[in-house]
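Some notes on the structure that comes next.
A single protein chain has been omitted; all remaining protein chains appear in their positions.
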Amino acid sequence: MLKKMKKNTKNNLITYAMVTAAFIIMQLLISVGAVSSLLEGLMVPLCTYIVLAVSLNLVVGILGELSLGHAGFMCVGAFSSAFFSKCMRDVITAAPLRFFLAMLVGIAVAAVFGVLIGIPVLRLKGDYLAIVTLAFGEIIKNLVNVLYIGKDSEGFHFSTKDVMALDMAPDGTVIVNGPQGITGTPKDATFFIGFLLILLTLFIVINLTNSRDGRAIMAIRDNRIAAESVGINVTKYKLMAFTVSAALAGAAGVLYAHNLSTLTANTNNFGYNMSITILVFVVLGGIGSIRGSVIAAVVLTLLPEVLRGLSDYRMLIYAVVLIVMMIFNWAPGAIAWREKYFHFGKNKRGAGK
Amino acid sequence: METLLDVKNLGISFGGLRAVNAFDISIKKEELYGLIGPNGAGKTTIFNLLTGVYRPDSGKVILDGVDITGRKVTDISKAGVARTFQNIRLFRQLTVADNVKVGLHNQHHYTAVEGILRLPRYSRVEKEMDDKAMELLKVFDLEDYADHLAANLPYGQQRKLEIARALATNPKLLLLDEPAAGMNPNETGALMEMIQFVREKFHMTILLIEHDMKLVSGICEKLTVLNFGEVLAQGETSKVLNNPKVITAYLGE
Partner (left out) sequence: MSFISYLINGLSLGSVYAIIALGYTMVYGIAKMLNFAHGDVIMIGAYAALISMTQAGLSPVIAILIAVVVCTVLGMAIERIAYRPLSKASSTLVVLITAIGVSYLLQNVALLIFGANAQTFPTVIQWKGVSLAGGRLNISGETIVTIAVCLIIMAALITFVQKTKSGQAMRAVSEDRGAAQLMGINVNGTIALTFAIGSALAAIAGVLLCSTYPSLTPYTGAMPGIKAFVAAVFGGIGSIPGAFIGGILLGIIEIISKAYISSQMADAIVFAVLIIVLLVKPTGLLGKKIQEKV
């Protein structure tokens, strides 16, 4: 027992140490100018992806349900926080404070969406749950694209038609401009903040998993009927995992939004494609393995950029990674083959039924 | 001894088929009671009715004076009914110790925030849970497997772990669904001893479903025989087993 606890703790410390070391090395390389500006510009998005992957793993690996709408929560966090920051740009001039508050706004709004969407969605399971999360993700993206918000001396104006329909006084400014999104969000996000957010995400997900509540969540994953029979409140714990995951995705969205001067919602950043990209990280890293998610996000984000020729094949690589990883890890034939020749892969944690 | 479980006129239909009809049973505290009957007689359905998996369409279930009829599975577990399953249902990707700790879930509390922030109560309660889990595992000779994944346990040990997990919920009534299924005679013998030991050590009331007549006649004080969803005979073990109707139902005309 004691040995196991130590092993677990040691394992988690390695994850924290790895992330910290990678950050320090990268920071050093940047300060001596050994990193191309392209790669340097990739650091904040990379932090975003890591946070997204780790948070999605909470739902896919720990809760054992497939969410295809993770980008939707990121979208909610991004837009709500960018809206907040743009409104507060002149009110709160201290960037760190403003960003901190924006972060709280993004997390809170995403968590609320997590609860609102989670309550109906979590009544379903398996394929149906996956497809409904996809539907919610697409609906969020669609709604953001028809949202117009303006502000004038009388206060806020809303519309789902166009800017004219906002009917603002001449002094009014458009804040959210439909498909054009939000422009002029302060660029408050930095690599260091991204690094801190990764640590926070790891801390929350790892500690939740290794607690009474985390055990309940994994028990539901492994056998829902047995979990109920020992008195686990299935709805409560499913919702807990889903909401924490949504809130962290929201945080990733805040980071993402404050790294861009123009924030728009399209398929590639907040739609289905993004949700799948994150899923690829989780699958490659090993479903249920937190450290794996981090490593996979780094490798799959940087590899196509470092090896220039690969960037055209990026999505193709993702597709092949998904198929090969799934068959290699889960096909009974492949498992038998691996055990015969390599004797590993027996003690893997995996997605539930 | 006073009555712990009192079931009256319990019944349920599935699409016109009366799976269980007018089922009565009364179990006293610390009694070891057997529920037997041919395949398809409705034994597991009764377990599912008692534990809230199905809602009965007639009848009442009183546990220790409290009406638990039609309550949800989780609430019935909290009220004090624990069970095992015919086809073993463990948390396969959790360790053996963690399986038991999930069973302890409602006995030991701290909030999710305390867990995430690792506040003092987290360490204290986790320690309590570890100790309690090890204590239970020792009863079943499973302490050496504490760190193993439940999925990697041999079959017989899995059955034992399921009982340990059920006991961890601190139940008043323990329902065992074919605990000896798939065991050889030696293992069955050891299991019989263990069930009796559990009853004495935990002062447990046990209702078990079993096919193995040797196990039933060896340890159960009372029996209910079920046939086609109805009670065929009920009472002390030796009398029930000599009942001509029971012999007919089991051996045929």
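Note that the chains take the letters A and B in the order they are written out, and that residue 1 is the start of every chain.
Everything that follows uses one rule, which is that a contact is a pair of C-beta atoms (placed from the backbone, for glycine too) under 8 Å apart; a residue touches a chain by one contact, two chains touch by 3 or more.
Because the structure is a prediction, the values reported are computed rather than measured.
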Which listed residue (A:189, A:232, A:283 or A:296) would be found touching the missing chain in the intact complex? A:283
Considering the whole complex, which of A:50, A:134, A:182 or A:234 touches the chain not shown? A:134
List every residue of chain A that touches the chain not included in the displayed model. 60, 64-66, 68, 120, 123-124, 126-128, 130-132, 134-136, 138-139, 142-143, 145-146, 160, 225, 276, 279, 283, 312-313, 315-316, 318-323, 326-327, 330-334, 350-353
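As a convention for this text, only the chains that are shown with their structure count from here on.
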CA centroid of chain A to CA centroid of chain B, Å: 42
Chain B contacts chain A in the complex at 51, 53, 73-74, 77-78, 82-83, 85, 89-95, 97-98, 101-103, 105-106, 108-110, 112, 115-118, 122, 125-126, 129-130, 134, 146-147, 149, 152, 165-166, 168-169
Which of the residues in chain A come into contact with chain B in the complex? 1, 3-4, 203-204, 207-208, 211-216, 218-219, 221-223, 225-234, 240, 288, 346-347, 349-350, 352
